[in-house]
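One structure is given below, encoded as structure tokens.
For this view, one protein chain was removed and the others were kept in their places.
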Amino acid sequence: MRVIADICITPMGVGASVSDYVTEAHAILKDAGLNATLHAYGTNVEGEFDAVMSALKRCHERLHELGAPRLSTSIRLGTRIDKPQTMNDKVNVVRDKLAHRA
Amino acid sequence: MRVIADICITPMGVGASVSDYVTEAHAILKDAGLNATLHAYGTNVEGEFDAVMSALKRCHERLHELGAPRLSTSIRLGTRIDKPQTMNDKVNVVRDKLAHRA
Amino acid sequence: MRVIADICITPMGVGASVSDYVTEAHAILKDAGLNATLHAYGTNVEGEFDAVMSALKRCHERLHELGAPRLSTSIRLGTRIDKPQTMNDKVNVVRDKLAHRA
Partner (left out) sequence: MRVIADICITPMGVGASVSDYVTEAHAILKDAGLNATLHAYGTNVEGEFDAVMSALKRCHERLHELGAPRLSTSIRLGTRIDKPQTMNDKVNVVRDKLAHRA
């Protein structure tokens, strides 16, 4: 089962600045071979359900190892069976429609 | 890795009323042996990371089988290593503090 | 515009235990006259869009006053125009269907 997901991991109990943790998580998602794209409030990934969740688990394990006593993660997870669709497809169709309105 | 999660699966392309799908998903989470508690905008579950994600995958597979062409799921996922904590613990500590304010 | 929402406010930079903040936020939502129901990963509320958002803003302001340098909040927000629906309606229809499966 192929998924497009959006993952935002929030480390708690480690101060207000968490970019070291966010960087580590992003690197883990990328190293897992997922197509991972950073944005200002999370990371888009696409891949097989099991691969995405396995990488997410590794993120939690690793961020705890790095000192975060608690993590709260927000995930959006999309699947569809009516047609294949990539992250690029999703962005491009909206960009095209925005361009035609201008 | 033990997790507390909150799962809200949104079926798309099947009409505005989706309680048949929500019911099916809730039953799958419960049948997976997870402690699953329904609320007005999702279901709380607790269990091992792999068990939760395996049940979630089954939800997506089953809801597609039942006719939903597309699903968009919102998940909150919490882990902590500073102390053990159940869903009941989380609710009870806040309820106690609210009672002491009254 | 009437909404059903689910709000989970995550204080960052204040330690791993945040129940004092969660309690305060829940009390603010309740004091705003919203029907607020606590669960293990957030609070369900229903009311007018403006009333819900005004209360949410007050939560952020107050939790910052109480010492949280940073807050990351996850919200689900539902509106529908095909029929009126309360939080109780949403839970009851699924509970009824679960009961009929048993």
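When the chains are written out, they are named A, B and C in that same order, and each has its own residue count from 1.
Basically, contacts are C-beta pairs under 8 Å (C-beta built on N, C-alpha and C of every residue); 3 or more make two chains touch, one makes a residue touch a chain.
Note that this is a predicted model, so its numbers are computed, not measured.
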Q) Since one chain has been left out of the picture, which residues of chain A touch it in the full complex? A) 4-6, 8, 16-17, 19-20, 22-23, 26-27, 37-42, 44, 46, 74, 76, 78, 80, 82, 87-88, 90-91, 93-95, 97-98, 101
Q.
To test your reading of the contact rule: which positions on chain B touch the chain that is missing from view?
A. 8, 10-18, 69-70, 72, 74
Q. So that we can see where the missing chain sits, which residues of chain C does it touch?
A. 1, 13, 49-50, 53, 56-57, 60-61, 64, 69-82
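Following the convention adopted for this analysis, only the chains that are shown with their structure count from here on.
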Q: For this assembly, give the contact graph shape among line, ring, star, complete and other.
A: complete
Q.
Do chain A and chain B, two copies of one chain sequence, contact each other through the same residue numbers, with over half in common, or through different ones?
A. same
Q: Return the distance between the CA-based centres of chain A and chain C, expressed in whole Å.
A: 24
Q) How many angstrom between the C-alpha centroids of chain C and chain B? A) 16
Q) Distance-wise, how many Å sit between the C-alpha centres of chain A and chain B, to the nearest whole number? A) 19
Q.
Among all residues of chain B, which ones touch two or more of the remaining chains?
A. 74, 76, 78, 80, 82
